[in-house]
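Missing here: one protein chain of the complex. Every other protein chain is in place.
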Amino acid sequence: MSHHKLEVKDLHYAYPDGHKAVNGMTFRIRHGESVGIVGANGAGKSTLLMLLMGVLFPSQGEVCVGDIHVTKKTLPLIRQRMGMVFQNPDDQLFMTTVYDDVAFGPRNYKLEEKEVENRVIQALELVGILHLKERAPFKLSGGEKRAAAIAAVLSMLPDILIMDEPSAALDPKSRRRLMSLLKTFEHTKIITSHDMDLVFELCERTIVIKDGAIIADGPTSEILMNTELMNECGLELPLALQNCPVCGIKKSRG
Amino acid sequence: MSNIMNSLYNMRLLDDLARKETSIHRIHPLMKLLTTVTYLIVVVSFGKYEIGRLLPFLFYPVLIFAFAELPLAPILKRVLLVEPLIIGIGILNPIFDHQVIVFGGITLSRGWVTFFSIFLKCGLTVTAALLLIATTGMDKLAAALRALKTPRLLVLQLLLTYRYISVLSEEVATILRAYSLRAPGQKGIHRSVWGSLAGQLILRTFDRAQRVYSAMCLRGFNGEYHTGTGGRLRVWDFLYLTGWILFFAAARIYDLPALIGSLIIRVVK
Partner (left out) sequence: MHMADALISPAVGGIMLAATTRVAAYSVKKIQDDLDEKKIPLMGVMGAFVFAAQMINFSIPGTGSSGHLGGGMLLAILLGPYAGFLTMGSILLIQALFFGDGGLLSYGSNVFNLGFFTCFIAYPLIYKRLTRNGLTSKRIFGASMLSALLGLQMGAFGVVLETVFSGKTELPFGTFVLLMQPIHLGIGVVEGLVTTAIVTFIWKARPEILENAAAGVALGNISIKKVLTGLAIAVVIVGGALSWFASANPDGLEWSMFKTAGTAELEAPDGIHKTLSELQSKTAFLPDYNFKAPENESESSAGGEEAWPSVSAGTSLSGLVGGGMTLALAAFIGFIISIVKRRNKKATA
């Protein structure tokens, strides 16, 4: 019987200026699932992620990770189980070397330095940048920074990996490398993206958000091929499914 | 705007140099810090009229440059850039001090002597500071500060400042570039945008700080900063420190050039 990893019940949140960012969202994510969250700019995706991590607290509703409700007191536990990778890696790599950034999390959990070293090496090997461990962040390329930010989260050995626009600003090869990497991860994954093709390839399930509410929630193959739904929500079909721009052959089934 | 990129380039150069692997770089940062501070104190403790006795202190930068394989040009260029400020104050000395001294057949106003002394001291002290960072780097220096019981939060904040100087410098450069492309012929930014240009940057900076804080919290930050264990002190590190201190003491107490000179004269005779 799969154990629900993450449960969100009737979540509501409004910003101080009154803007209702999240308007009653409910969903459950199972262990090992790979879920894509898509929606137009301003639909509420990033806010949702903040609520999941306990950076913001809902005005109504709750978030449960495993059996633990997300509250101020349980934050340290929650954050050990869920790791979040931000949109802009510069905001996440704030130490002066990659090693120290990846070690930051484990050190905060007061692990022995030897254990910290093990975790760092492991995480860096997983994302393939072990050779960059003494590098300063400003000397990294976009793709390398992204990898370092992921490693910095992985070193805490989370069960759930949340990623906000992971392929933003990556060149095609780096993007491909990232996607291959994510495919190998066995964590439960929650990925927000504007990159429909990435979601199509990586996520078996997709949640579509519009104006702070969930419009659709189901298998990716159905949702992302639904032209009407995509248009309604300010999105498009994945490029891989659109008509061939050269010869015009139709690919999608509408 | 080119100023910003220049200073960024300068910092990155020193950062790169600090990551070299030479015998000097491997010395424990605390020893290098203490040596530098001792050097500064001794050099600065010389009187106003000393020039000759300061000369042996050239050995310190010379040896560090050589053993740490540091390039002379960029570092000395930096020193020369700082000298004008000193010259600005020091050049007034010859104006104010007209008393004349005679040595070796050359007549010189005492003011010029003090001027040269200041010039030399400036060169030595600034070079020493640059050599410290070029052989140690910000990280290890922070570890040395921790060893001196500097509060962790201060060290963390220092490292954060250092880390984000690249990012902020590029942001400032970008916005200035955008400004100058729409304001041809203007050298600096116009009074009407003083508030909004800098103000927007500050607001973005506050937002970024918020995101960094979130990132830190999400990785367990709770107000304390845990560093790794620093390197251990080896015998070699202590020898480095004591060796230099002995040399500085000897050069301070004895007039080495005069001794060498009289030796040579005696030999020649």
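Per-chain numbering from 1; labels A and B assigned in written order.
Going forward, a residue touches a chain if its C-beta (ideal position, glycine included) is under 8 Å from a C-beta of that chain, and two chains touch if they have at least 3 such contacts.
Quick caveat, the model's predicted, so the values are computed rather than measured.
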Displayed chains in contact with the omitted chain are B
Consider the whole complex, including the chain that is not shown, and state which of B:Leu130, B:Ala143, B:Leu218 or B:Leu241 touches that chain.
B:Leu130
Contact with the hidden chain only, please: which subunit B residues?
1, 3-4, 7, 10-11, 14, 36-37, 40-41, 43-53, 55-56, 58-59, 62-63, 65-67, 69, 78-79, 81-82, 85-86, 89-90, 92-93, 95-99, 101-104, 110-111, 113-114, 118-119, 121-122, 125-126, 128-130, 132-133, 138, 141, 151, 153-154, 156-165, 167-169, 171-173, 176, 186-191, 194-203, 205-206, 208-209, 212-213, 216, 221-223, 255-262, 264-265
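Convention: only the chains that are shown with their structure count from here on.
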I'd like the Å distance between the centres of subunit A and subunit B, where a centre is the mean of that chain's Cα atoms.
43
Complex interface listing, subunit A residues touching subunit B:
50, 53, 55, 75-76, 79-80, 83-84, 86, 88, 90-92, 94-97, 100, 103-105, 107-110, 113, 116, 134, 136-138, 152-153, 156
Can you list the subunit B residues touching subunit A in their complex?
12, 15, 19, 138-139, 159-160, 162-164, 166-167, 208, 211-212, 214-222, 224, 226-229
